[in-house]
Each structure stands twice: as structure tokens, then as C-alpha cells.
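Shown below is the structure under consideration.
What you see is the complex with one protein chain gone and the rest in place.
Per-chain residue numbering starts at 1, and chain names A and B are given in the order in which the chains are listed.
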Amino acid sequence: MVTEAHAHAHDEHEDDGAVHVHIASTPFYIGIFLVLICLTVLTVKVSYYDFGAANIVIAMVIATTKAGLVAAFFMHLRHDKLFNTLSFLGALLFLGIFILLTYDDLSKRGRLDPAYGGRVNVQTGQAAPGGPPATSATYDALPEEAPATSGAPRPAQKRE
Amino acid sequence: MAAVDMPVAGGHAEDSHGDPHAPYLKAKSGIGSWLFTLDHKRIGLMYLAFVALAFLVGGVFALLVRLELFTRGRTIMDGETYNRFFTLHGAAMVFLFIIPSVPASLGNFFLPIMIGAKDVAFPRLNLLSFYVYLLGVAVLLFAIVSGAVDTGWTFYTPYSMQTGASVIAMTMGVFILGFSSILTGLNFLVTVHTMRAPGVTWTRLPLFVWGMYATALMQILATPVLAITLLLLSAERFFGVGIFDPKLGGDPVLFQHFFWFYSHPAVYIMIVPGMAVNSELIATFTRRSIFGYFAVAMSSLGLALLGFLVWGHHLFVAGMSEFATMMFSALTFLVAIPSGVKIFNWTATIYKGSVVLASPMLYAMAFIFLFTIGGLTGLFLGTLSTDVHLTDTYFVVAHFHYVMMGGTVIAFLGGLLYWWPKMTGKMHDEKKAKVGFWFTFIGFNVVFMPQFIMGSRGMPRRYYDYLPQFEIFHKVSTVGTWILAIGLFTTAYTLLEALFRGQTAPRNPWGSAGFEWMTDTPPCLANFHETPVITRGPYDYHLATPEELDTGWDKVKAQAQAKKD
Partner (left out) sequence: MANVSDTAHAGHDDHAHAHPSFLQHHFDTPTQQFNASKLGMWVFIATEILMFGGLFCAYAIWRGLDPQVFDDAHHFLNKIMGATNTVVLLFSSLTAALAVRSAQVGKRNLTSFYLVVTLLCAAAFLVVKYFEYSHKFHLGLLPGHCFGHPGLSGAIENGREVGTCLRTTGTQTTSMPEWVKAVDEGGQTRVLPPRANMFFGLYFVMTGLHGLHVLVGMGILTWVLIKNVQGKFSKEYFTPIDIGALYWHLVDLVWIYLFPLLYLVGKPE
């Protein structure tokens, strides 16, 4: 690992209002870049193996490590004002709230009320607005002999 | 796009901006001095002019919609026109008027002054935000001319994917307006963080600034989601991407999630500035420190946070999962906490305060009264079992008008009267202002009180026609709009009269301890002649010197007397 160099454009204790920033060395940046490339190769390599549900977890962990490196060093967050990091993480937090609560709704439709998510037209399989979207997963799960509830549209079917 | 103002060489030369010690309205003159101004005060005034115009336009649509509902069946327009008119009323009021109203006009003008800064952090971005706003207005006007939209201001799918093509122009206009809103919020946030004068600590920030800060946070975090929602809606219409289209495997309720993830925080983008203004009014006209300053400041941030957790309560009957409805309902009740903190602290401030019933204070009291009604009726709608019956009725219409109009608009009018002398240097006629207030207050209640009743009896919102048993309520409500219009026009006349013929206002006509009253009236171009060093809080009446609190009316009267003699 390349060592991180500390250098300052000015003397440290001079309060003249001029901008003082932490300047990392060129080899340090190149080192970070090489780590990023290694992680990219890794994420492509592991994509050829099937870990089941862990596939997406592995990919996201690697991606987040890469993003963290870019944000911390290329974008200087490591040596920047704390509030800049907070605004970055805050955006991710609110994005998380958005995705989680929305996902919570869509993944739990019809759990309590079996009549929920009815179809406008059973023959064509057109979903009622607001019903759970017909997915290939639900399609597979539905019994063939119960047309009243199996409304998932067959892709090949003609619609009016 | 350059998100950050790029300074250029020579930009600091003060003479290019005018004399920093001259009153900001006189520092430079000519039309160019307005169109290219970087002065936050002038930008605030330009915003104010257009925001007021948008309010007028939205108000005229409201009057026409109410007039149509005066009798059963057709009164003045057909059903299609009626659909367009209520959409235009909603879109103009929400996107053109109420979202930019307080932050972009009063906030722009007073936020930098209140923290002792010379300007906002990015003056050019500020001007850009104004022109982006104008562009948005132009695109919206184009949408109206090219065949107006009849979806309501919410653009729900799938109807918005099927109705006329001007939905695209309309959503593009809203998209552009969103940019303007983001730029304002970004500017305010950075200004509060980096531009405070020496001594303006976080615990000495005026509550108006705290409110603007919370608003800025919401504008920054919520508005981008609106942008992507509207982009997806356009993509849906052009390519049929399918995310919101059940035919292609999508889900229209997802649109409502996207839309309300912005628009519920947007509701707080609308009301929190009103509360911010109200805190200033209450402190000044009770002559005492705000009770529970820290709690009131934090409740603004609390509202900003909770605003992002409760959007699902707009979807209770839209087909959301039962688990989600329960969770969102429970979260919704949490909103009562910060709202209650504010209401109780304001009333506690008034208690044993030296209350001065000047016209802005009347508005502040009306705010507390009307917002309490609006807030409490919100609990009916947050409760799952009652919401099923009340949703999409006039009860909802009355509820949010009590919050938006009874809250934000009332506070905005109060703030305008309160700060008018500082902004223009001219004092308005208190008598006319009070007449305007009473007409507005009574008219407002006459319009919306009957709507609570007919809503709870099942009158659905947005309908063109109604059953005979609702006729009396609709008639009363329509008459109320006329009283309300008289009140608003009286207030507008009062302000304009002051502008052109008003008495010259002294430095601190209300005797406030707030920082903005410590500078000239109207403020000089640089806001303060020297960078102020703040040694007390904005509500520390016990620490303020008699000179600071001196209203200056004696001097004005003496001068007027001398002139007469």
C-alpha cells in the first residue's frame, strides 16, 4: 500500500483566512485507483458464480467499498469538513427511508386480505389499479385450477 | 451545470455593485439594476411581485370554481372547463405561489440580514433561481394555453398517461420550478452554515432562520424525487417504460409513492415557513423571549424529519398494503408532537406577555387558531377507520385549506405587514390593515367551515355537481369567497398605498429586539454598515438596550410636526 503523504501549502498555525487543504501524494491516488480496479475485477469474477440470494449482497458490498474509497479520498471527504460527510450520508439515509418504506408496501400487498389485488377482468388478467403487480413469481405460485384468483397475465395472451 | 457560483477576478470590486452604504433601493437605478441584480433584497422583492401575481391568478381560478358551485348543475362553465380550472387553481397555488412564497420572498430578503451577512452565499445562483422560476411560469402558461390539464395538481397515473398531451408541458413546468426551489434551498442552507456574523451562534439564530433552514433541508432532500417522478412520467408517456403502467407490468400506486415522497415534505415546505414567520411575530408583539426557544427551533427540524416518514397517509385507500397503512398511520400521529410543541410554546409566550394587537399580531393569533383547527382535523384523516369515509371529500379540502391558507397564507400576510416598513421604508395604515384582516379571517372561515360539514356528510371533492342537501353549504361557501376576496384586496390596497403614499417608517417601528430591525430602514446595500458583532439573542428583550428597542415614532412625529409648522 502506498503511504499517504501529508503536505500543506501553508504553515499550519497562520490564521490569514487563506485556504488550507490536505494534499495527498500522486502515488497515494494511484494506489487507491489500483485498489478500485482490483475490486472491479473481483466483482466481475464473482458474478460468474451463483451464491443465490447472496449475489446481490456481495455485489453491493463491493460497490459500496468502491464508492466509499472514491468519496473518502478522490472526493476528499476524509480530510474535509464533517458536515460535508453528513450531507452525503444524510442523502443516503433519506434515500434508504424512501426505498424501504415503498418496498415494504409493495412486498406486503394482499397479505391480510386474500381478496386484495383483484383483477378487473379475470379472462384477460388485467390487474385492478393498486393491486399487486402480476409477477412471474406470483404466477408460478398460483394454482392452475383456481381461475378466480389467478389473474396473472400470461404474456402470450392477446388483450383486447 | 455549475452548482456553485464561480467567482471571477474583479468580482469583489464593491463599486461595480453600487455604494454598499446607500439604501438598497437607491444604490443603483434603471431596469438593468433589477434584472441583473445580485442583491438578495431586490431578488426577494422581484420574487414577491411574481408570487403575489401567482396568488392573484390562483385566487381568480378559485373564485370561478366556487362560483360554478354556487348552484347545482351548470352555473357559468361546463364540467371539462371546471376540471381544468380546479387543476389550474391547485397547480398555480401550490407550485407558483405557496412553495416559493415565504422562503423566496421574505426568506431571501431577511435571512441574510438576520444572520448579519452581506448577502446569501451564492448571489448569482439566487438570481438564476429567480429566472428558472420565471421559465417554469412560462412553461406552465404554455401548458395552459395549449389546452389545460385536467388531472388535478397531483398528476396521478394512469389518468395522466391518457389525458391530453399538455400534461407533459405542465409536468415540465413543475420540474423546472422544482429546480428553482432546490437552488433556493441549497443557497439558504449554505448561507446559514457559512455566512453567520461573529456572535450569531446556532443558539442565537432567529426562529425564522431555523424555519428557513428546516425548509431548505426538505427542499434539498425531497424536490429531486419530484424531478425524477416527473421525468419518469414523461418517459412513460413517450416510451411506455412501464414503471407506472399496469398494462406493461407496472404499478400506478408506485407513482403515488414517488409523488408523495416529494409532496408530503412539500406540505411542510409550505407550512414550516409560515410557522417561522409566526414565531417572529409572536415574540415581537408580546415583547418577550419565545417560551421554549430551543424546543421551537428543534420542532422545525422535527417536522422536516417526520415529513419524510408519513407520505403513505395519502395512499390509505389507494390500494396500499394493510401493514403499510398501519405503519404510516402511526407515524402520522407523531407529527402532532412538533406541531403541538409550537402551538403550546406560542400560547405560553403570549401568556403574561405585553401583547400589542397590531395588525401583524392579529394575523399571528389567527394563525394559531386556524392552524390548530387544520392540524386537529388532520388527526381524523390520519386515523385509518375514519379516513376511509372522509378521504376525497370536502373534509380533506377544508382540512388542507385550513393548514395552507389559514396557516401559511395568513402568516405570509402577517409577515408582509410586519416587515413592509423594513422592506420599503414606508408605514402602512393600521386601520385599513385591520379591516382587511377581519374580512380575510371571517371570509376564510365562512368558506371552509361549511366544507367540513358537507365533507363529513359525504360530499366528494372535485365534483362538478352535487345533491340538493349540499346546496346550502355550497352557497354559504361561495359567499365566503367573496368576503375573503374583499379582505385580500383591502390588504393588497393597504400595502400598495403604503408603498406609494405611506408615512416614512422609522428604523424599528414595532420596537422589536430582532436583528433585522437593528439596521437602517430600508437596509443599506451591504445590509449593515459594518459587520455586526452579536452579543445577545434575537428575543432577549431584557438584554437589549433602550436605543435598540426605541421605535423612533417620537422622532417621526416631531419631524412631521416640524414640517407642518
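In the analysis below, a contact is a pair of C-beta atoms (placed from the backbone, for glycine too) under 8 Å apart; a residue touches a chain by one contact, two chains touch by 3 or more.
Since the model is a prediction, treat every value here as computed from it, not as a measurement.
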item: Residue of B:Leu127, B:Ala143 or B:Leu221 in touch with the missing chain, whole complex considered; value: B:Leu221
item: Residue of B:Val65, B:Leu232, B:Ala433 or B:Leu488 touching the missing chain in the full complex; value: B:Leu232
item: Hidden partner chain, residues of subunit B it touches; value: 1-14, 17, 117-119, 121-123, 125, 182, 186-187, 189-191, 193-196, 198, 220-225, 227-229, 231-232, 235-236, 239-243, 245, 247-251, 254, 258, 530-531
item: Footprint left on subunit A by the chain that the document does not show; value: 7, 9, 15-21, 23-24, 26, 29-30, 32-33, 36-37, 40, 43-44, 47-50, 55-56, 59-60, 62-63, 66-67, 70-71, 73-76, 80-81, 83-84, 87-88, 90-92, 94-95, 98-99, 102-103, 106-107, 132-133, 135-137, 153-156, 159
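Everything below uses one rule, namely that only the chains that are shown with their structure count from here on.
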item: Between subunit A and subunit B, centroid-to-centroid distance (C-alpha), Å; value: 35
item: Subunit B - residues contacting subunit A, complex; value: 158, 193, 221, 225, 246-247, 249-254, 257, 261, 308-309, 311-312, 315, 318-324, 327-328
item: Touch list for subunit A against partner subunit B, complex; value: 83, 90-91, 94, 97-98, 101-102, 104-113, 116-117, 126-135, 159
